[in-house]
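All protein chains of the complex are present and in place, except for one that has been dropped.
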Amino acid sequence: MRQHDILVECSQLVKEYKGTRNKPVRAVHDLSFSIRQGETFGLVGESGCGKSTLGQLMVRLLEPTSGTVRYTNFQDGRGNRKQEKAMRKENQIIFQDPYSSINPRKRIGWLVEEPLIIHGIGKDAQERKAMVCSILKEVGLDDSYLDRWPRELSGGQRQRVAIAIALILNPSFVVCDEVVSALDVSVQAQVLNLLQELQEKFGLTYLFISHNLQVVSYLSDRIGVMYLGGLVEMGDTEQIYHHCLHPYTKALFSASVDAFDSVKEDLLLSGDIPSPSRSPSGCPFHTRCISCMKRCIEENPSMVEVSPGHFCACHLIQGMNT
Amino acid sequence: MEKERKAILEIEHLHLDYRIGGRFCHAVHDVSLTIHSGEILALVGESGCGKTQTALACMGLQPESAHIGKGKIYFEGRELLSQSKQQWNTLRGKGISMIFQEPMTALNPLVKVGKQIEENGRNHGLGKIQARESTLSMMEKVGLPDVGRLYSSYPHQLSGGMRQRIIIAMALINDPPLLIADEPTTALDVTIQKQIMSLMKTLNKELGTAIMLISHDLGVVSHLCDYVHIMYAGTIVENGPVHMILNKPLHPYTKGLLGSIPSYGKKDQRLDSIAGIVPSLENRPQVGCQFYNRCTQRMASCKNISPHATMRDGHMVACHLYPEEA
Amino acid sequence: MGYYVRKILGFIVTLFLVSVITFLVFQILPGDPALVILGVDADPVQIEALQRTMHVDEPVVERYVSWVGSALHGNLGISFRYQKPVSGIIADCFSVTALLALFTLVLTILIGLPIGIWLAKHDKAKYIVPFSLVSQLGVSIPSFCMGILLISIFTVKLRWFPSLGFTPWSQNPLACIKGLFLPSFSLSLGTSAVLIRYLRVSIISEQKLDYVRTARSKGLDENTVLQRHVLRNSLIPVITIFGMLVADVLGGSIIIENVFSLPGIGKLIATSIATRDLPLIQGLVMYLACIVVVCNASVDLLYSLIDPRIRLL
Amino acid sequence: MKKLSIVVCLFALAISSITATGVKEVKPNEAMVPSVVRTNIGSEPDSLDPWKSAATDTEAIFHNVFEGLMLYDTNGKMIPGLAESVVIAPDGLTYTFKLRKNVLFHNGKPFDSADVVYTYNNLTGMSGEKAVSSKFSLIKNINAPDAYTFVITLVEPSAGFLSLTSIPIVPEGYTNQAEHPVGTGPYRFVEYTPGQRIVLERNEAYYDANRMPKIKRAEIYIMTDEAAIVSGLQSGQLDFASITAEDAKQLSSDYTIYNAPQNMVQIFALNNEDPIFSDVRVRQAVNYALNKQDVIDGVFGGYATKLDSNFSPVMGMYYNDTLSGYYEQNLAKAKQLLLEAGYPNGFKMTITVPSNYQAHIDTAQIFAQQLAAIGIKATIQPIEWATWLDQVYTKAQYQSTIIGLTGKLDPDSVLGRYTTTYPMNFFKFSNARYDALITKAKVETNDAARISMYKECQKILTENAAAVYVCDPNLTVAARKDLKGYVFYPVGFMDLSTLYFEE
Partner (left out) sequence: MKRNFPLRRYFSNIHFAIGFYMVMTVVSLMILGFFYIPYDPNAIDIAHKLQGATTAHILGTDQLGRDIFSRVLVGTRVSLLIGILVVGFGVLIGTPLGALSGYFGGKTDEVIMKVIDTQMAFPGILLALMIIAVFGTSLQNTVLALGLMSIPRFTRIARSGFMKYRNAEFVQASRARGASHARILVLHILPNIVPELLVTASLGFASAVMSEAGLSYLGLGMQPPNPSFGKMLSEAQNYILQAWWYVLIPSVAISLLVMGFNLLGDGLQSINQQ
């Protein structure tokens, strides 16, 4: 495992939205973790668990209600336009749907070049064009795409364009928000391969958000499992894959059917994911948990380091430890 | 075949074309398949492969612009394509039911879900009280809690999983011999997907409903189905029992598909992806193998000669790599 | 609760702005109401006497404040022109315009609904082209022209309808309908064309939605699908149009009431602007603003009745 | 779908039933001699109270309801009204009226001198209230020796005074005139619906059998739209109406057309204080540049009297016929005058026109083209009537305008507009000799002398080109063929009492 310095660190991050009747909806709740330089941190969870919100908080698309996101490789630039711009250059985000994340009314060349213009990189149009061509080549597209419209491209090609746009500023940290979920299997594999190649080439750090445990466990060095706005388990991929502890993680593994692996443990969760606006008391998972105890209803378990680097928030574990 | 099973649905050499720019483009090309009673059959392929078009043709719901050129569809021995509109109407919802991908949009947002289920029963001859009773019992059967209250809720008040259950209840209220499920779990979360899958499996066993499952997810298929057809660009390239296909894929496309699936086991190695994309309707080759352009094992003959289906290792494959055994 | 409070507050702000603007406009509007009413043959003494009754010599702010004060008590003042309470005049005229608007909307629905549905069902060029052209013709002929045309055919040539005078509904309903038929018909030509257009587009786009396919997959026949599922759902966007149509009809009445000599709000607006009858204009504008706002509120309410996804409160 | 077709059928049925009954209702009207006459009025009455009303249109209707001590005949001559006779003292200061007996107001109250005293007290302000009119300020004293005699004493002799006595007499102490007017005329007021109509009914108790109306009821619809009036006539919903000459030509085969000068002078007024028009030569040049016949033919369908004076020939003895033809179109002369005035290449000017009078706008268009011939570039600026009254009429902030001014029985009230001191002298005409002459004529009791003074006044106006006097457009009235008895007055008065339907 690559062991590097910490690149991004968030502590006690909370994001609340204004819900109906002014009742706040907690999208992200008291979340702390850090991402190391050069690694791929996989974030997995079902819809509404707040993983996308977290991704946007990490690149400051959203301002946290409380808590902080700290970048170690440059100064925090809140309120300072110049520093904020530097932050925007270093951190990038790629979205799920390549059909809506690319402006349909602009040509590919313009779209890829735009970040350079915003940040004033490149002497002239010529130089910028050269940069655009080289990044397009990196993502597997040639010069002929410069003058094409997004509508002429397939989903996979669009996602390559989106990656090119994100990488042309040579960022250090990239949030990939469900980047392959909308793609067909064969194209998904192409994009995953590309992401890995680029990471190696440019030394990128990824926050890889997905609902697909297979994809996450294939790509990530470390995995965090989210449920209703909070992390329930976090650790190295190996730890999570082989020794997951939280009942939710277990259920997730059981549910994400693999064409090859036989199911380890047939866990069928009952009921639906509660809406973030009506978050249950105590452990948020207790409404669906098969091993729910009385304590779980009353008290929200805190993250405990079970083994080095492996954290879990469950009363079952704490029961075992103490 | 060890048991004598009744064929519910037989599709024979189905062709479905669209007219684009004065030219017929094949969305479905020479597709044949058979579903037997009580069986779960999967139609697998990436988007744009013609899976849904095939299914809609079985319901007589293909778009008006579609043109069924050749082929026959038999349902319980009855030819469907030559039916009148009226006959289609009596068949749909009673003989063959269909559930769709998006549980969010497949229900009328302005009508109470109970009414929508009931409507299917009423339309096929159930009395008012009878329809209501079977609606409620069907809702219970698909695992919905508190059916009395749910009966009069609106779709937007329900979660995706519940809506999909409603749609299943609606499809099954008339106890049809065949259910066509078009990507029923794609829009759902994995834990919910798992619930729906096991529900479908249970219903298949309890009611004996044959299911034609359309999916792009080999994982789902492997856990649910008995028999798989792999479709590519409007043609069936390989079919056979599910374990055979997964463990001993023959067609390069099937192999590529399986290789593309990421998993922990493949960590730290590149995925075995297929280059390129599924060609769009207009850009499909008129002759030869449809997979030619993306195939890593292509040969000269692939370009101009369409491959025929051959039996190999206990299942069918249409590829020049496997010439017909004399 | 909060929803209604906010709505009502917004409503009050709108009315306040409307009244201030009207008041200010009339301060810069040249023209002395007394002079306009009495004309060039008036005796200076008469003009002065009339001016005294209008209080036009008092300071603007004072007049405005006193107007607001009495308006809050339901007293909109005395019309310069008619020397009668504004509220009474408006009430009389509004009964005409309200009936006109009502008839117009009824005709709009009677004409627009069947045609719109029919066109949506027969979405083919050979049907749409002639219908679009005919219905567009209704919108593209200025209403005064259409009014004159209708009068010369139905009143002058055929003598089916009267061209002037208004009979109140309470006096003789049939004569009332007869008197209002032509004006509401000429207004409804435009509005029904709009309805047809929106309804057609709405039905066609609604028909493409998944739930319609679900309904078909139940084996429902086309008409049942249309009536039970598509129609109701496609009416939702059309409701918005009705809010707009009410405003259109009120605006259109200004011209059409002149053409048909109907003593309604529209004619009153034109004359009271011309005579600088400030109290009456203030009253009218407030009244119309209320109607527009109330119509929009009713549209919202209607929305929530038809569409369970929208719940007010 | 079935439901829809049912609705459509019902709708069709409803329409057919409406139209069917429509036809039925028209028939009886055609078969019998109507007892109702229906006509229109071009604007809302300004006030039903005769003391508060000044509009010509209103008076035209309400002269049927109200009567004064004196009335006027179709020639504008004063004739006895509520006064059987009048005796003017030789000094011209005392007027003694013998009042008619057996006259009842519409509310049943008998008429006597108390009502006259009440009326004149208020008119002059002798009641202690503010005077209702400034015209009566020359009354020194009034008194009623008995119930049927009424005496007025003037401060100074006034030739035009008698014409003022046509002002309505109202019943003593009755203050509800604005709501429900009460007079003594041949018709009594029934109802007024704002924006819609005025209804009058025959006064069955009218004292004069000769003027007793033959038609029982009159409905006067308030209609502003030209086309609506014509279609009202054509559809048989109006029995007579005043229309444009052009429309009258089209209707002449099916309708009786009455056509006569209406004593209105269409004036192309030039602001005499404007830097350009202050020069009399420029004003004369404009006069010479114009061809009034084009306006008469183009705008009034040929039905108008060409004028060169501020009076219409309808004014009879006061009209100065020697002025006729004073300014004939003469471009050479016009150019010469402009050259003399220092505008060899003409100038730019604006014609401000009230936008609600299409006839004036058309006249302006014709004039603009004619003025272009002598190098004057005229821009037409239509403005709202209210704005016109404010900017042009009251404040005289304009360069030129076109307007029609209605004539009066008393020449002084027409010519008085041009006096320097008149508050609404929007011509800004100022001529010392003219002012003196007007003042003198007012108190001159000798008819011949007075007439010649007024004629001289007209001459001064015309010679000084105070304005361009264009024409007196005829009043054109179309009436259904069986409606007879329409008569014209030199002032706006629509006499309903003479009308009758032929059997």
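As written, the chain order gives the labels A, B, C and D, with residue 1 at the start of each chain.
One rule holds in what follows: a contact is a pair of C-beta atoms (placed from the backbone, for glycine too) under 8 Å apart; a residue touches a chain by one contact, two chains touch by 3 or more.
Quick caveat: nothing in here was measured; it's all calculated off a predicted structure.
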Interface partners of the hidden chain - shown chains only, full complex considered: A, C, D
Candidates C:I8, C:V106, C:C145 or C:L305 - the one touching the absent chain: C:C145
Touch criterion as defined above, residue of A:T53, A:S101, A:S217 or A:T287 at the omitted chain: A:S101
Selected residue (touches chain absent from view) among D:L69, D:M264, D:L307 or D:I366: D:I366
Hidden-chain contact residue, picked from the options D:T96, D:T149 or D:S355: D:S355
In subunit D, positions touching the absent partner: 226-227, 230, 244, 246-247, 249-251, 294, 297-298, 355-356, 358, 361-362, 364-366, 368-369, 379-384, 386-387
Touching residues on subunit C - with respect to the absent chain: 10, 13-15, 17-18, 21, 25, 28-31, 125, 128-129, 132-133, 136-137, 139-145, 148, 152, 197, 201, 205, 247, 250-251, 254-255, 269-270, 273, 285, 288-289, 292-293
Subunit A residues that touch the omitted chain in the full complex: 56, 59-61, 84-85, 88-89, 91-97, 100-106, 114-115, 118-119, 162, 165-166, 169
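Rule of thumb we're sticking to: only the chains that are shown with their structure count from here on.
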Euclidean distance of C-alpha centroids - subunit B vs subunit D, Å: 89
Chain contact graph, described as a line, ring, star, complete graph or other shape: line
Contact pairs between chains, per stated definition: A-B, B-C, C-D
Touching residues (chain side subunit C, partner subunit B) in the complex: 209-211, 213-221, 224, 228-229, 232-233, 306-309
Sites on subunit B touched by subunit A in the complex: 46-47, 159, 161-162, 189-195, 197-198, 216-223, 246, 256-267, 270-275, 277-278
Touching residues on subunit D, where the partner in the complex is subunit C: 1, 4-5, 7-8, 11, 15, 18-19, 21-23, 26, 44, 46-47, 51-56, 130-135, 178, 193-197, 221-225, 227-228, 231-232, 234-238, 356, 384-387, 389-391, 393-394, 403, 405-406, 408, 423-424
